[in-house]
Each structure stands twice: as C-alpha cells, then as structure tokens.
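Structure in structure tokens, see below.
Note that this complex is displayed minus one protein chain, with the remaining chains in position.
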Amino acid sequence: MTRGDSLQLLIQQVNDFAEARDWRQFHSPKNLSMALTVEAAELLEIFQWVESQDSLVLSDAQRTASAHEAADILLYLLRFCEMTQIDLLAAAREKLQLNAQKYPLELSKGVASR
Amino acid sequence: MTRGDSLQLLIQQVNDFAEARDWRQFHSPKNLSMALTVEAAELLEIFQWVESQDSLVLSDAQRTASAHEAADILLYLLRFCEMTQIDLLAAAREKLQLNAQKYPLELSKGVASR
Amino acid sequence: MTRGDSLQLLIQQVNDFAEARDWRQFHSPKNLSMALTVEAAELLEIFQWVESQDSLVLSDAQRTASAHEAADILLYLLRFCEMTQIDLLAAAREKLQLNAQKYPLELSKGVASR
Partner (left out) sequence: MTRGDSLQLLIQQVNDFAEARDWRQFHSPKNLSMALTVEAAELLEIFQWVESQDSLVLSDAQRTASAHEAADILLYLLRFCEMTQIDLLAAAREKLQLNAQKYPLELSKGVASR
C-alpha cells in the first residue's frame, strides 16, 4: 500500500476501532458533533493565554499536545463523515471552490475572511 | 494522479489558496484554533435541537450544511497542521494506537469513552 | 447587603481576584472569548454521550461537574463584560426583547428556534 492510501486506511481503522468496541450506539451525528467540538476546544485551550505571534513557535509540550488534539479532531471528523455518509475530501474540494468565489483574489488580498 | 493522492493535493490547494490571498499573517496557530472551533460549533448548531436518534437520518438541507461545515473543519485543520508543521495522518495513527491502549477491548465494549 | 446585591458583589470579587494576580495582561477580550468557549465545551463534554432525556436527571457527579463548569462560564463572562465595559444584565434584557420579536408567540409555540 502506498503513502497515498493513508487516509483511506485510517478511515477503515477508525471505523474498525469503534465497531470493535460496539460504540456505534453512541456515535450519532449529534453526539459526534459534540465530541468534535470538545476536541476543538481542547486545541483552543492550548493557545488561550498565548499571543498570536508567540503561537508561531511551539514548545515541545505545546507541539505534542497540539498534535494529539489535531488527531482527535480528525478521528471524530472521519467518524462523523462515516455516520452521515459524507465524502470528506469531495466536500472539502467543493468548499474550497465555493471559497474561491466568495473570496476573489483581487478583493481578498491581505484582508481577513468574513 | 491517483485517488490516493487526494489528501496531499488538497493540502497543497489549501496552502496555495491562503498564500495567494496573503492570509499567512492571520494564520497563527492561535487564530486557526479559534477558526476551527468556530466551524466545529457551526456543525454543532445543526444538531442542537435534534434528538440523537433523529440525527441519524439527515434531511437534504442538513446533509449539505453538514458537508460544508465538515469541509471547513478539515480545511482549517490542514492549515493549522501546515503552520505548526504537524503531520496530521501520522498524528492520527499514533493517537489511534494510544486510544487502543486507553480503551482496551474487554473494558470498553459498549461503554462510552471517558 | 441584601441577597439582591449578589451579582454586583460577585462582579467585584471576580475583578479583585484577577487584579490581585496581575492577570489583566492576559484578559484581552480575545483571550477571554477563548477561555469562555473552553469552559462551555467542558460543560458540553459532560453530556456528549448522554441522551437528551437522560440528561434531565443528573447524577451527583454530573451535577457537581455541571455547577463548576456553569460557574466558570459565568466568571469568564463577567470578566469579559468588565474588560469590554458591557452591562451584561442590560444586554440580556435587550436581547430577550429582540428574541420576543424574532420568535413571536403564535409562530414559535412548540417550534425550536432558528
């Protein structure tokens, strides 16, 4: 299996992990949206008292913690997409195209979104 | 380019999108952790008054909105990992292994995590 | 001091607590909005795998944890309002009036908001 197949493999592993533990009963889209937000806020917590500029250079502890939280977010996101039958990569590609229309280059250069 | 290369390609597109708009100045890990949480909460909002059981079957509007929010979460997550130089897939594989130790099969079957 | 003065007294205590620790330097509105969201997500975490109906009757542990998180949310909210000079009760009264217009009785009865 090549490096390129990594995401598909991970999706399968996430689902196997949950099913082996009989966790489908807990994994409604509603509950998963909660779990995902909880993990996002744990990432947020790492940076709550850190200034923007300082967050550009992470300590080892911050990097490790960030990697774990980023991982948790992805794992719940993949499980959410499994339970809702959403093709995450296709959705992301489509959203990026919508964003390109919403934020045309000439109007968005150096101006924060929204 | 084969289907398996999709994530790598998406990562490149996300970065090109941000750099073309000169958005690196806004994309500190701190700010991105905020944007990511905002998107997670927009996914949460879709389900706030929906019962767990009912969230298993989405209306077309709920599915489209969910796909867009899931996409936004992934896009910011990829950008966060770019700015922190975290290998997201490697982190997720590692976290899944840690979770396997934290939630051994015989103790976790049918019991919600945490 | 009568019971009715409790909120004013609490506001003063929250501010004294922060100032005595020289925490004003951390308490920008941006940072406080992050801390507040982190606490909200900790409340969310208590209920992530609990069904709606079951959340109506809390265990002692859930009640204690909920009280602590609700308290943390209020404490950061009061501090946010101090740093932005927002009169929280006045804002809440005004918002309740706006909500009354947005959700007129005859259209909103038994229909979830938004």
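Annotations for the structure displayed:
Per-chain residue numbering starts at 1, and chain names A, B and C are given in the order in which the chains are listed.
Quick note on the criterion: contacts are C-beta pairs under 8 Å (C-beta built on N, C-alpha and C of every residue); 3 or more make two chains touch, one makes a residue touch a chain.
Since this is a predicted model, take the numbers as computed values, not measurements.
When the whole complex is considered, the residue among B:44, B:58, B:83 or B:96 that touches the unshown chain is B:44. Residues of chain C that touch the chain left out of view are 2-8, 10, 13-14, 17, 20-23, 25-26, 28-31, 33-34, 36-37, 40-41, 43-44, 46-47, 50-53, 55-56, 58, 63, 66-68, 70-75, 77, 80-81, 83-84, 86, 88-89, 91-96, 98-100, 103, 105, 108-113.
Of the residues in chain A, those that touch the hidden partner chain are 34, 37, 41, 45, 49, 51-52, 112-114. Although one chain is not shown, part of chain B still touches it, namely residues 26, 31, 34-35, 37-38, 40-42, 44-45, 47-49.
In this section, only the chains that are shown with their structure count from here on.
Between chain A and chain C, the centres computed from C-alpha atoms are 27 Å apart.
Centroids built from CA atoms put chain B at 1 Å from chain A.
Residue positions of chain A touching 2 or more other chains: 26, 31, 34, 37, 40-41, 44, 47.
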